[in-house]
Each structure stands twice: as C-alpha cells, then as structure tokens.
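Selected chains only, in their assembly positions.
Chain naming follows the written order as A and B, and within any one chain the residues start at number 1.
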Amino acid sequence: MKFGTAIGIVISCIGIALGATMEGTNVMVVLNVPAILIVLVGTLGATIAACGLEAHIRLPAIYKKAIMPDDLDLPGRVQELVGFAEKARRDGLLALDEAVSDIADPFTKKGIQLVVDGTDPDLVAAVLDAENEAMRKRHAASRAPFMQAGALAPTMGIVGTVFGLVNVMNNLNQPSTLGPLIAAAFLATLIGVGSANVVFLPVANRLKELSEAELHFREMTLEGILAIQAGDNPRVVAEKLTAYVPPKDRPSEEDQAAAAAAQKQAA
Amino acid sequence: MKFGTAIGIVISCIGIALGATMEGTNVMVVLNVPAILIVLVGTLGATIAACGLEAHIRLPAIYKKAIMPDDLDLPGRVQELVGFAEKARRDGLLALDEAVSDIADPFTKKGIQLVVDGTDPDLVAAVLDAENEAMRKRHAASRAPFMQAGALAPTMGIVGTVFGLVNVMNNLNQPSTLGPLIAAAFLATLIGVGSANVVFLPVANRLKELSEAELHFREMTLEGILAIQAGDNPRVVAEKLTAYVPPKDRPSEEDQAAAAAAQKQAA
C-alpha cells in the first residue's frame, strides 16, 4: 500500500471534479493562466525565499519519495540483527568483520563496523545518534517547502482574488463583464486553497510520517547494535527489538516458541 | 457512560436539524450530491494522501472503538496486582508462574511472564515501555485521519462553495436561477464545517482521550509489575497504585482500614 499518496490525490481530484461538473461548472476553468501565475509562481517564489534554493532543487526527488516511499522491513531487520547477536555470542564480536561487507543498509553497516573496530559503546551511540539527528534535520528541511506552500498558497489565492476584485471594482460601469470578472477573481482562491489542501499539506504530512517511520526503524537498529556490542543474549535482543514491530507484523507465538526452543538448545 | 460519542453526535445533529427546521429550511437540502462529492470525497482523498491507505482501511474499526470503547477497570487491576504482590511475597516470584496463564490482559501477562523468567528489572521496564510507546504511536496514527479531516473538510467546503460561486458568476444574466445556485454553493461550506465539527474533530479528541486513559492504565500496571519484582510490601504496592485511581473509584476508608488490618495480621 505504498502508493497511498498518489491514490489519495487522484481520489480527491476526482471527487472535486465530479461534484463541480454535476453542479454545472466546467472544471477546466481552473486552468486560468493569470490565477495560476499569481498563486503557484507567487507561492513558489515565497517558499524559495523562505527555505532557500537548494531545498527546491531536490523537490522532484522528494515528490517521488512521497509517492513511492522505500519499504521498511522491520521483521527482516530484527532477524538480521538477532543473527548478528547469535554470531557474536558464538564466535566473538570480531567474527562480524566478514559479515560487514554484506550489509546492504549503510546505517547498519557503519554501526557494525564501529562495533567490530572496538569503538567505545558511548561513542558508537553518539556517532549513530548524530547520524539520526542529522537525517531528521535533512528530512525536516526537505518537507519545509511543502509546509510553507501549504500555509502560503491560500493567502496567495486571496492576493489573486483581491487583485481581481480591484479590477472588478474599477469596471463597475460595465455590468455585463462583472460576472465573468468576479468568477475569474475567485479562481485564484480556488487554486490556492485547492493546491494547499489536496497536494501541499497532505504531501508535507506524508513526508513527516515517512521520516518518523525511518527514524523508528533506525532507533530499533541502534538499540540492536548496542545490545550486540553489550553481548546480550540473542533471545533478549529479539525481545527488545520485537517491541518496535507492530503486533500484526510480529512472528506468531508458535514461531517464537520454536525459536526460543532452538535458542535454549544452542545456549 | 461509554456511549458518549454516539449520544453526543446524535444530540448535536438533532439540535442543528431542529433549529434549521424552525427557521424554515428543509434540512434534507444538505443531501446535495455534488457538495458531498466535493467535500467528503475530496477530504477522504486528501487524508489518504496525508496518512496512507492503511490507516483508512482500519477506519470502521476505529469509529467503532470511539463509539464503544473498552472498559478500563482500574480498581480491578489494582486488586489483581496487589494479589500477585501478596502471592509473590508469601511464596516467592516463581509462584506467579502458574497464575500467568490465567491473566486475561496481554500486557500484564507479558510483564508477569518476564518477571517470572527472572529478567533484569531494567529490561522489564524497557520492554514494557517500548510496548507502550509503540501503542501510543499506533493510536496517534489511527486518529491522524480524523484530525486531518477535521482540518481539511472546512477548506474543502470553501473549495466547493467557490466552485459554486464561479458557476453563479458565469450565470449572472439569468437572475432567476441565482438564489438556488448560491444556496447550493453554500451547502458545501455547510457540509465541510458541519462534518468537521460534529464528527471528525470530536471523534479525534475522543480517540486521544481514550488513548491517554489506556496509557495511564498501562503505566499503573507497569508500576505495579516493577513493584512486585522489587519485592515491595503489598500495602506499599496498593498505596502506590491507588494514586492512579480517581478518588471516587477508590475503596472507602473503612475498606482500606479493614484491608490494612488484614495485611498487618498477615505480615
């Protein structure tokens, strides 16, 4: 169900377009170039001013990430870390050295490498925490333009509508043109409120949730790495890490019992 | 009084419907298909984009939980935990092993099992804290669509109304149709503001309160389990846990005196 954001935006647009069409409005009127220029270019400029150019160059990549996020395989990671814990308990921490080069995830790799190097546990935690904090800040910077756009677009819509109404008021002596002019003025509000609510704010929220999920994933990994370094019993490592996995993704009780039995035999 | 949410929504709807009817409005006008499509489908799509599809598949279950929440029997739980404390003090922690299988609540069961297994107290606290933190996050994710909908629905109402007014403005030359067209345009605002205030926001708040109550319940349980493991005097366990119980649900002073007397005799 990774495609929630794309599906949601499509559902929302279909709902609005269908409703407007049934009301008798031609939804194509929203493709009003002046209104789009005022609202979308005006908002883009303001978010560049607020968040810097660099954050905007990455925008296409960020949209893509919101629409097609990476899978985070929590049970797989637990299994991987418990495997390392077993290996470390059986053959010593140095035995993990050969496994390091096979680790796909750079964060896990860096952590296990630090452990194999005999780094002080506090320093391992500090370095990996700093990595996580830096990632959290990068993510926050990446979604800042969306949050800003969500807040600014409706007010840019008001700017566009008021500009339009100023135009209307200066043409009060030609009553026949008033209706279409007022309608055009309203389009800016429509575009501003619509783009903020259907695209900018949902994408910003989605990026926040994805960031939190990734941090959660990494916190679990960090806890596992520290437990491996501390020489914890693999069963304890599994117990600690399973608390991070949502109940529905946890292995069933039978699986656990079997694993525990195997564990006891091994111990 | 578990049914507060259902009762409240019904009272609110009756109040609004009665008032509108007395004003001379036919309340059935809100069943306007275009406005409902724009506001409710538009909002649903935006919340899917913001919170992911998975959170929405559980929506019926979450509505049900808000309307019919589980009972949290604090005094019963205190009694249960004090009972375990007495048993543990009398017969040792291992004596709880036989009681574990009879515990209905999975959280208590997991905690007592960990204690019986001789797990380190810090690890017991860490594992159960992680369970609670994970539950808190699951609850937050479950109510996120309601909070998003409460914020988005009124602005979707504005989108619908502005679309309607654009239509009105393009038909200014047929004055006889203006009134009903403007009325129809307003319905979108009505549906957006109404659904947010009568359903989405109250349900979101209710779910937050239920989540906090459940966390409170579990914190009390955790405190009790740790006290049992620490070998605290059952009277001390009761004293500690009773502070979590609202005064009106606490046993009366006589009950307490009797219990204390029984306790002293036993000690």
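Brief remarks follow.
Just so we're on the same page, a contact is a pair of C-beta atoms (placed from the backbone, for glycine too) under 8 Å apart; a residue touches a chain by one contact, two chains touch by 3 or more.
For clarity, every value in this text was computed on a predicted model and none was experimentally measured.
Taking the whole complex of the structure file rather than the 2 chains in place, the copy count of the single sequence reaches 5.
Following the convention adopted for this analysis, only the chains that are shown with their structure count from here on.
Each chain gets a centre from the mean of its Cα atoms; for chain A and chain B, those two points are 25 Å apart. Residues of chain A touching chain B in their complex: 1, 3-16, 18-20, 22-25, 29, 154, 176, 178-180, 182-183, 186-187, 189-190, 193-194, 196-199, 201-203, 205-206, 209, 216, 236, 239-240, 243-244, 246.
Interface residues of chain B, counted against chain A in their complex, comprise 33-54, 119, 123, 126-127, 130-131, 134, 137-138, 141, 144, 148, 152, 155-156, 158-160, 162-167, 169-173, 184-185, 188.
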